[in-house]
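Removed from the display is one protein chain of the complex; every other protein chain stays in position.
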Amino acid sequence: MHRAPTTSAAGLVFRRDLMLAWRRWDEVAQPLIFYVVVTTMFPLATTPDLSQLREISGGVVWVAALLASLLALESLFRSDVEDGTMEQWVLSGQPLGWLLLAKVASHWVLTGLPLVVIAPVVGTALGLPFDAWGTLILSLILGTATLSILGGIGAALTVGVRRGSVLLSLLVLPLAMPLLIFGSRAVGMVMDGDSPAGPLQLLAAIFFLTLSLGPVAMSAAIRISVES
Amino acid sequence: MNLQEFLAMGGYAGYVWTAYGLTAAILVWNWWAARRSEAEQLLSAQRRSAD
Partner (left out) sequence: MWLWLHKLGSPPHAYRLLGKMAPWFGWPALALILLATWWGLVWAPRDYQQGDAFRILYVHAPSAWMSMFTYVVMAVAAGIGMIWRIKLAHAAAASCAPIGASFTFLALATGSIWGKPMWGTWWVWDARLTSELILLFLYLGYMALRSSFDDPQRADRASAVLAIVGVINVPIIHYSVEWWTTLHQPASVTKLDKPSIALEMLYPLFIMMIGFQLYFGWAISRRLRGEILRRERNAKWLKEGA
């Protein structure tokens, strides 16, 4: 039986998801709007004074990014499981991990990437200095990408669970705390004039670890969700 | 150390005794919860075999 090469199958999944999302713009925009709304809450809750906000700007930008990403993750696999596509994938003979990774990658392009683009703008509104932009963007790229994979594992475990989004957050947020620590500290360090290399390297290490082991956990989780 | 001194724990009585009390409470809870769930299950299994 002729089986398509995995890369083209994964590529197909990736492109399909992007095209589907193109038709449902509002779903893509929602996490972004949520992000801006949440970051606006912090000055309202604390102080309009930029010099004080600057202290927490790195943290706020990061926390809001994590929450906004999580919001979008709950529906990552839902429609595909519900309409039987996922079952086909499990049976397809293609390595499931790659297909799921392609889904996660397209999800990141649609949610994580826009967040990364908007983050410096939002950060500046909170007093973040321009020279911190590079570190902020790099740390968020690594962080949101890792979170997409971790969230993918969580989403695969909770697909079909009633009110799964709260459970998903409860499962994923503790695992994401190292990302938060290193990411926001990297931004803090560059604002203090220190080199952020240390935490950035740790973020990268966590990303690569998650990238290699994540798909295994995701496919195990999907199989469990689909086979019962 | 007489009993008075022992109970006073050098002025830290509130803290030390609360900590040890909580520990005892948790250990007892685990004991009680395990026993109760086992008894419940046994009872419901026996009930089921009776009919």
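Order as written gives the chain letters A and B; numbering starts at 1 within each chain.
Simple rule for what comes next: a residue touches a chain if its C-beta (ideal position, glycine included) is under 8 Å from a C-beta of that chain, and two chains touch if they have at least 3 such contacts.
A quick note: this is a predicted structure, and the numbers were derived from the prediction, not measured.
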Exercise. Pick from A:M41, A:L91, A:L170 or A:A197: which residue touches the chain that isn't shown?
Worked result: A:L170
For this session: List the residues of chain A that touch the chain left out of this view.
Result: 153, 157-158, 161-162, 164, 167, 170-171, 173-175, 177-178, 181-182, 185, 202, 206, 213, 217, 220-221, 224-225, 228
Seminar exercise, completed: Residue list for chain B contacting the dropped chain reads 1, 6, 9-12, 15-16, 18-20, 22-23, 26-27, 29-31, 33-35, 37-38, 40-42, 44-45, 48-49
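Just so it is clear, only the chains that are shown with their structure count from here on.
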Problem set entry | Where chain A and chain B are represented by their mean Cα positions, the distance between them in whole Å | 43
